[in-house]
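One structure, as structure tokens, below. Some questions next.
Apart from one protein chain that is not included, each protein chain of the complex appears where it belongs.
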Amino acid sequence: MAKSIDVSDLNIYYGDFLAVEDVTIPIAAKSVTAFIGPSGCGKSTFLRSLNRMHEVIRGARVEGKVLIDGQDLYGSDMDPVNVRRMIGMVFQRPNPFPTMSIYDNVLAGQKLNSKRMKKSEADDIVERSLRSAGLWTEVKERLDRPGSGLSGGQQQRLCIARAISVEPEILLMDEPCSALDPISTSVIEDLIHELKSQYTIVIVTHNMQQAARVSDETAFFNLSGVGKPGRLIEVGRTETIFSNPTDPATEAYIQGRFG
Amino acid sequence: MASTLDPRRKRSTIVRPGDRIFSGLSTSAGILILIVLAGVAAFLTIEGIPGIFASPDDVKSGQSFLPYVWPLVYGTLIAATIALIISVPIAIGVALFISHYSPRKLGQVLGYLIDLLAAVPSVVYGLWGIGFLAPNMAPIYQWLEDNLGFIPFFAGPASATGRTIMTASIVLAVMILPIMTAICREIFLQTPRLHEEAALALGATRWEMARMAIFPYARSGIVSAAMLGLGRALGETLAVAMVLSVSAGTVTANLISSTNPSTIAANIALSFGEASGKTVNVLIASGLVLFVITFLVNFAARAIVDRRKEFSGAN
Partner (left out) sequence: MTTLTNPPGPAKTPGPVDVHQELYGARLPSWGPRAVLGGAVVVAAALYVLAGVNVMLAALIVFAISLLLPVWSVVVEGRRKATDRLVTVLVTSSFVLAMFPLFSILYTVITKGTKVLGVDFFTFSMRNVVGEGGGIYHALAGTLLITGAATVISVPIGMFTAIYLVEYADGNRLSRWIRFLVDVMTGIPSIVAGLFAYALFVLFFGEGVRMGIGGSVALSVLMIPVVVRSTEEMLKLVPNELREASYALGVPKWRTVSKVVLPTALAGIVTGITLAIARVIGETAPLLIIAGATDSVNFNLFDGRMASLPVFAYTSVRNPGVPPEFSIDRAWGAALTLLLIVMLLNLIARLVSYYFSPKGER
């Protein structure tokens, strides 16, 4: 499982507008990489380009290379649908499917693709995924209840369970805790630590303490001005970035002087 | 379909059969609607043109097209216009009552009640018009003739049955009330709370608040509601056909007599059963005229709504 990501010279456009410019970043397998930076600096856009989710928006396109274990993500023979099966994603706001039960939500990836499987096999996947997401003990008695009946933190863990039930290689998280209370946040941070052993995790966060707590590597994004594209300023070991950044902008941001 | 229009859209070349079928189905459904509408226009034209140029001898009425259709157009317009004049103030009043004068909870229930009026089939309106409204209106018409006979509208002689163009217009007014009320109500409810509160904070009474905050905001919405109501009134068939007692070819300002002009729609409904040969084509041609009139009215309504969207800054 768990693959590495190699991004080189990536530009992301929305129509004619250059949103993210010239990003080169290696991401190691089985590590947690945090993207930090002020609002609008393109970190979420960049994250979405890692599983081609940005293509949902009309007119979006990229230039450059994204290699997953040496395979070009944007190669002409790559199908974005298959890419997304390999690279799971968790969103800012918990978004369980309102028409499905907890059980069906976990199996959504399989069910929506009409994958046939035995009941026992399905039960196994549900239990394993919910256990990995740390939700099993809380919901095992009510798997047939609608997913939208859970609390915000539980819903987000349900979404994580849903993302890992299709056994992706990489897990992308787009500010997964920004809509949650501190207790749910800390549960999810613990979860990230555990998931690291199996998945390559990339997380976008606004919360610098969170980046410091959960990540091995940290990448700082910034934009040089309004209407200018976002850029990767620097990337390195999290301890280094937080204690001894090379770029003055990184230091200013980390010390809370802007953003 | 959409993706082929934009060459830059994506680099992926893989298209799944499922996706292709599904987008193909939905695109063709959309195109089918274009075809249907083109079909409506085309078939009406094909079958209507012989009617427009039919010689008077081939037609039951013994008239060429224009003299035949003119009184009908007149009747259609006059009935719809009176209906609108009656209905617009009531619709505004009802909408205002529901949105601002009654308690919120109650307002919803009252809204349902008004919507019930929209659910009544037109044939039921027709029956009601003949069975209840017309006989009850007859003495009023007599009174109008006796007391206001000097006004051309009420010149009389008043119809004894009450099945006049005035009665037909009242039925139409009731029929278009729900749609206009619904639109006005929506728009009144959308009035920015801040505007209303600003007016009230200046010491305005509720009516002054309505005049200062609600009406300026809702003006174009009211106009488009009225236009949509007018469109409905122009096209309504059965209620008019049942209520109105018609004398072919009448063009008169008199609203309460027993000789009334028919409307296009009602005339088609009444004459189609026994029509044959060129007469059918004449009727279809008159339908085409009605189509064009309603199209223009709806088009104007749409244009007003769209302009409002641009200016309101909503969305």
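So that you can tell them apart, the chains are marked A and B in the order they are listed, and the count of residues begins at 1 in each.
What we mean here is this: a contact is a pair of C-beta atoms (placed from the backbone, for glycine too) under 8 Å apart; a residue touches a chain by one contact, two chains touch by 3 or more.
Everything numeric here is computed off the predicted structure, so don't read it as measured data.
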Shown chains touched by the chain that is not drawn here: A, B
Among A:Thr24, A:Thr99 or A:Ser243, residue touching the chain not depicted: A:Thr99
Hidden-chain contact residue, picked from the options B:Thr164, B:Thr191, B:Ser220 or B:Thr237: B:Thr237
Contact set of chain A toward the excluded chain (per top definition): 51, 53, 56, 58, 81-86, 88-89, 91, 93, 95-99, 108-109, 111-114, 146, 148-149, 159, 162-163, 166
Touching residues on chain B - with respect to the absent chain: 1-2, 5, 16, 18-19, 21-23, 25-34, 36-37, 39-40, 43-44, 46-47, 89-90, 92-94, 96-98, 101-102, 110, 113-117, 119-128, 130-132, 136, 139-140, 174, 177, 181, 205-208, 210, 228, 231, 234-238, 241-242, 265, 268-269, 272-273, 276-277, 280, 283-284, 287, 290-291, 294-295, 297-299, 302
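The working rule: only the chains that are shown with their structure count from here on.
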Mean-CA-position distance for chain B and chain A (Å): 54
